[in-house]
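Moving on to subunit A:
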Amino acid sequence: MSILVVLLSLAAGAYALAVIERWAVHGHLSLTGPAWAALALLGRESLLARKSDRLFFELGPVLLLVAGLMAVAVIPLAPGLIITDLATGALFLNAALAYVLVALIMAGWGPNGAYAMIAGWRFLGQFIAYAMLIVMPITAVAMRAESLSTVEIVTSQEQLWNVLYQPMGFILFVVAAMGLAWLPPLDLPDATGELAGGVEAEYTGVRLAVLRLARMVIILALAGATVTFYLGGWLGPWLPPWAWSAIKILAVAAAMLSIGRYMPRIREARYLALSWKLGISLALANIFVVGVIALVVPI
Partner candidate 1 sequence: MIVELLIALSVGAGLFGVGLYGALSQTNLVMIVMGVELILAAALVNLVAFWRYLHPDEPAGQMFVLIVMAVMAVEMAVAFGIAIARFRVRGSVEMEEARELKG
Partner candidate 2 sequence: MTVQMIFLAFFGGAAVWFGVVVFRTHSMVRSALALLFSQTAIGAMFLVMQAEFLGVLQIMMMATEMSVMAIFMVMFMMDPGGMGKMDMTHQKRLSLWAGGIGLLAALLLVWLPDWSPVALSVPGAHEQAADLGRELLGRSMFIFQSAGLTILTAMIAATMVAIVPNAEQGK
């Protein structure tokens, strides 16, 4: 039952996010826009490049969707409202999102097109930049909660949200999450002005629709993860828990979608260097600071 509820709210969330994205990226707000766009994509031809790796080309978007859905599966929307409350939920979220990389490599390599291939390998570079910065802040969160379960992590924040407890981790995690979802300014693999669509370049019609849906699910999963790990999940006064989850997740997703409008894309080499030289040092410092606080203050 709760599975069905979560899946339905996921669908609603993805749709809402598509509305927000069109607003953020193309500047017009239309409630029916994404529906028309999806229907239109369904009616367009879905082309296959020749001399391509058809298996990869077909599997890329599907794997992306699977990865997104698996990540969503461990995000609690309210007490009891979660698909699977795994004891290693936080780790599982990571594991699921690691397949985003695999899916993009497949989608990039598949069509045998220059832009897509470069985009795929670029995303691998981007992955090397953000991967540690997803993992290490989550460790600090788990230290406080004494558990990897996402539900436990939320309840551990009853007295103080993690965003205040470990603000550094929050910032690192959000930036890394934007890299994972290849959102601007970290949209290196599908940079319009650099690769003309990148990994999406050869997808048309229904396959493109699946790819875009998967992207929305991934953004939602990451927003959900941010909320779960740092913004107290469903916790909040007055409103029912599910409402808090919905509000927070959509707000975080909207913020992640629109922030890139206001700055140019970062260069890959810079991103790698920043992540490894500054980011990892900060993440280690964050772990250390959280470690000391956790030993001293019993909250």
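How were these candidates chosen? In short, all candidates are chains of the complex that A comes from, given by their letters.
The criterion applied here is as follows: a contact is a pair of C-beta atoms (placed from the backbone, for glycine too) under 8 Å apart; a residue touches a chain by one contact, two chains touch by 3 or more; residues count from 1.
What you are looking at is a predicted structure, and each value in this text was computed from that prediction instead of being measured.
Peer 1: Contact as defined above, complex as supplied: which of the candidates 1 or 2 touches subunit A?
Peer 2: Per the touch definition, subunit A is in contact with 2.
Peer 1: Can you check the complex and tell me which residues of subunit A touch candidate 2?
Peer 2: The touching residues are 51, 53, 55-56, 86-88, 91-92, 94-95, 98-99, 101-102, 105-106, 109, 112, 121, 124, 127-128, 131, 147-149, 269.
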